[in-house]
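Each remark here refers to the structure printed beneath this line.
A single protein chain has been omitted; all remaining protein chains appear in their positions.
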Amino acid sequence: MTQAFRIENSGLINRDKKLSFKFNGKTYFGYEGDTLASALLANGVHLVGRSFKYHRPRGFFGAGVDEPYAVVQLYRNGETEPNIKATEQELFEGLEAKSVNCWPSVNFDIGAINNFLRIFLPAGFYYKTFMWPKSFWYRIYEPFIRKAAGLGVASIKHDKERYEHKYEYCDLLIAGSGPSGLASAYAAAKNGAKVILAEDKPRFGGSLLTSDVNIGNQSGKDWAEGIIAELKTMPNVVVKNRSQIFGYYDHNMLVMSEKVSDHLPTTKKYHPNKRLWYIRAKEVLISSGSIERPIVFGNNDTPGVMLSSAAKEYLKVYGVLVGRKPLVFTNNDSGYETAIEFKKHGVDPVVLDSRKNPESEIIDEAKNLGINIKNSYVVVAAQGYKKVKSADIASISEDKKQLGKIENIECDCICVSGFWTPTIHLASQSGNKTKFKEEIDAFIPGQSKQNEITLGAANGVFTLEETLKTSFKAGSELSKKITENDNEISIPNVVEKKSSQHDKFWCVPLPKGKNYKRFLDFQNDVAVSDIEIALREGYRSIEHVKRYTTLGMATDQGKTSNLNGLQLVSEIENKVVPAVGHTTFRPPYTPVSIGAIVGREVGKHSKPTRKSPMHSWHEKNNAVFVDAGVWLRPRYYKRGNENLFEASKREAKNVRTNVGVCDVTTLGKIDVKGPDAAELLNRVYTNAWLKLPVGKARYGVMLREDGIVMDDGTTTRISENHYHMTTTTAQAANVLSHLEYYLQLVWPELNVNVVSTTEQWAGAAIAGPKSRDLLQKLFPNSDVSNEGLPFMGYMEGDLFGVKARIFRISFSGELAYEVNVESDYGNFMWEKIMEVGKEFNIQPYGTEALSTLRIEMGHVAGSELDGRTIPFDNALEGLVSKKKDFIGKRSLQRSAFIAEDRQRIVGVVPLDKQTSIPEGSHLVKDDKAPLPNPKLGHISASCWSVEYDNPFSLAILKDGKNMIGQKLFAMSPLKNKVIPVEIVSSHYVDPKGERVRS
Amino acid sequence: MTLPIETHLLQACVSEPIKPVLDNVVTFGAGHFYVSQSDKGEMVMGGDLDGYNSYAQRGNLPTLQHVLTEGIAMMPFLSKLKMLRTWGGIMDMSMDGSPIIDKTHIEGLYLNCGWCYGGFKATPASGWTFAHTIAQDRVHELNAGYSLNRFNTGHLIDEKGLGTKTWIS
Partner (left out) sequence: MLYINCPHCGMRSQNEFSYGGDASVKRPELNKEVSDQEWDNFVYNRKSLRGKHLELWQHISGCRQWIKVERDTATHEIFRTFKADEEVA
């Protein structure tokens, strides 16, 4: 394949490196340094897609982020990615891309029938056309619309790419490496400021790459290269290409997405695909330039109609002619610059200028080159379906209302320039209230809101000399404030051609009898007529017009369409543009990879994993783990072919008959120290704490201020002013914050310190009738008899040379102890327990057996303390002191909390003693009652009682106190089960609690 | 009147449009994330509050990052899509996470507020019972539970059990 539209002696591409690529199955060639768009254009390919609604043929309109048309499906390294802008995608060897939103092919697209049905698809067509009859929406309209929706196809495969995050701080963050970005970066860098300069394109320099200017006796491009080369050598400067600053957030936090690997055939090993930078900047310089806006005319979406600046960029950066018979349609001098470039490369353009008699140095140059210029002329309509073949042109009256006689001239592209729109997105995102600048018919930033300043074209300054002057000054002054250096920079001499005033003209009127579509938003197919309909139907706010017509809501987010839309609304409404206002600019400026936003927090990395010191032992002994918050805990230890049910039953049974050991390291532990520690506990817990002796533990319940149980646990008095508090695994962090809140803010007079010691102690619960025998062997020098270490007692012991804490506390309801050692000795402790416990038939048990044991004992846990229950509900009212005040006590007086039929914990047994009751089942009186069947309560936890060998559940039941012995139904619509049940005491096993004291 | 309500900020976002992959709304309770696909093909996603009182209608990226992390946990293919548009709105977060539909002690003043961020999905029922409440000047049996004085009596409707920390979503 030849690159028929590639010309010699122009462009910044590397002609030594030829690359092959495929588009819609056909192989083409391009060069290193091309974009997919430039390479296709070099091969004369103009038809790349179909529009969203009417499926009209679409080509290339721009050369960068503003591109509304050229959205393709990309294939790279065995993966596919939808909605890639061909104008942004750099070419690499083997690239493959396909058109989107067309079927069966871009050349013959069935959806194009919508083009002929377009009378039925006006603005708001989702809201109106398909609403009636109502039933048609689900059955006919929506399935049809949905099938037609969307652009590219999402891969359903796991994303194999890796994305990184980076946090950075700098003195000056500069967005955009055009003349203002380079000048301000250079000045600031010379003052020693820490500078980050970001450029979204692969090449630095912005407009200097394409404009015909001279800075300090060099071409603009050479000057830019020199500056960048020098900046790169400076240690205080980071320059980043392929990096888009897309969001300006609170407190000068900006976020930048760096494309690290998209321009390569594969991502290099250990490299991310993209890198997201969170940058906190002291000062932000926005030098994001401007985007050319189109002039609206008939069929202005035909492939071959494009921005004149894009045509110039394809020519000067990529050495590509977008046509051999160009028509340039302009209302300002920029169109002439494009025409001059064509002429210099041997192509004869025709220039149509809407202005009557403009004069400037640029126009003089065009005239001197012999370019055919027609003043007071406009393009009325483009002709051609899949490519521009000719243009209907006409003269236009001075008031821009009357068209002259329509002539047709042959052309193969129409390069259009409707003047420039400053890129104010970042400034606006910072909170800056923008203002309308009459001279340029566009909005520019107003008063700075955060520490941001906007320079150059982004600020509506379109002369290079002024841009460089203000930018050098801004860079120098802002950096001086920070570094206190003041290095003189001499501003280089600038040679540029002066331009004249643009024409306030943006839309060509329709000729009589013609009904051409005149598009504003090219991807979403929003035409002038759609805006007119929206306004006729009463939409006034620009935000409403936007949503109703979808103007500016496509993947280019209206970069080329918004201002023309505003002009139209203000014209119809007979208002000035600033009175209409613009829609809110919100991040992101350009679409950002969701993978990049998420970064490394995917899969197993999405949250940290916490493991106990005994984790490797559990692994070696066939533990099956369960996530308990961020902790991994053994759920059961698998023997042979056992399943969860069999293993947990075996483990629980062994606790009830012999002795078991459970890793309880994950329990929250808080050291409470200080002379007022007892007073703090007394205020935090519902029960009394002032008289707890040293060496004793006590069970406590703490409430939130609204009277709801927050957490429970045992706290042990280690010494006079030192307590060891335990919390549930889930609430550990919240309880610590809770204590700190009261100590620091509410009762600062209490002399207490709290600190988390969860990770400092490894814990093993030893439970079962033989636990004392085992303990005696583990601590031969300690008196662990019932008298020496009674229930809720505490002592320190020597575990084969390791200092240990021994608590006689029980969650399982059996005679039980908890041994803590410093974390580093956790594994040692565990192995000793297993080794010494062998003769007592010890078995480790996991969380499943632990749950079984506590459920059948009626001990509450997280499923009952679910943030909605008070002490009474959990049969813990005996722990609520009547004498003293404590957190949340006042709330307990509320009528619902003291109601006679208040909900309360009960036990539930299925009548058939066979069917396990799903957790979450509702308890109802009558299983046949009509819906909504009144719910009396819910099953909070279920187990298979190893004591009685039948299912047993706990439930929170309305009037539970008086329901013992009642027969109800447990209903689980989710599992499609209705189970007749009997209500029993929640203390199913050992109701008097004799075992723990034995 | 002081209400048991705080004003918070919720962000949402859409991806670029893609061909249909999802016909329903899917919510991810444990991860706090929801997603549906619009008729245009955009994936509409959201989840957590930004987490501090706000009337600003502008949020910050880490919240969306967190929401999208949960999204990718449920639907890994979302990683390959691009986030096109984000927005932020203000939410009337009640202290038990449920709305208040009630008359007040001031004659002619009725409340229908505290919808947190799930409000519009219950609009027909809320509108119907609210109309009843206004027309008859007494609450309907279906909105009787959504009374303002439940915060005083303790008949709370706190489905998540989070209590009064409205900023934790």
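In order of appearance the chains are A and B, and numbering begins at 1 in each one.
In this text, a residue touches a chain if its C-beta (ideal position, glycine included) is under 8 Å from a C-beta of that chain, and two chains touch if they have at least 3 such contacts.
These figures come from a predicted structure and were not determined experimentally.
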| item | value |
| --- | --- |
| Hidden partner chain, touching residue among A:Gly431, A:Pro492 or A:Pro918 | A:Gly431 |
| Selected residue (touches chain absent from view) among A:Arg203, A:Lys259, A:Arg683 or A:Arg904 | A:Arg683 |
| Of A:Glu410, A:Glu835 or A:Asp885, the one touching the omitted chain in the full complex | A:Asp885 |
| Sites on subunit A contacted by the missing partner chain, in the whole complex | 249-253, 278, 280, 431, 683, 705-706, 733, 737, 740-741, 744-746, 748, 884-886, 890-891 |
| Touch list for subunit B against the chain that is not drawn | 2-7, 51-56, 58, 60-62, 95, 151-152, 164-167 |
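Throughout what follows, only the chains that are shown with their structure count from here on.
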| item | value |
| --- | --- |
| Residues of subunit B touching subunit A in the complex | 15-21, 23, 38-41, 58, 60-61, 64-65, 68-69, 71-73, 76-88, 150, 152-156, 158, 160-164 |
| Subunit B-facing residues of subunit A, complex | 52, 79-83, 126, 142, 145-147, 149-159, 161, 247, 249-250, 253, 255, 278, 429, 431, 550, 553, 555, 557, 586-588, 591-595, 597-599, 601-602, 606, 704-708, 866-868, 891, 894-897 |
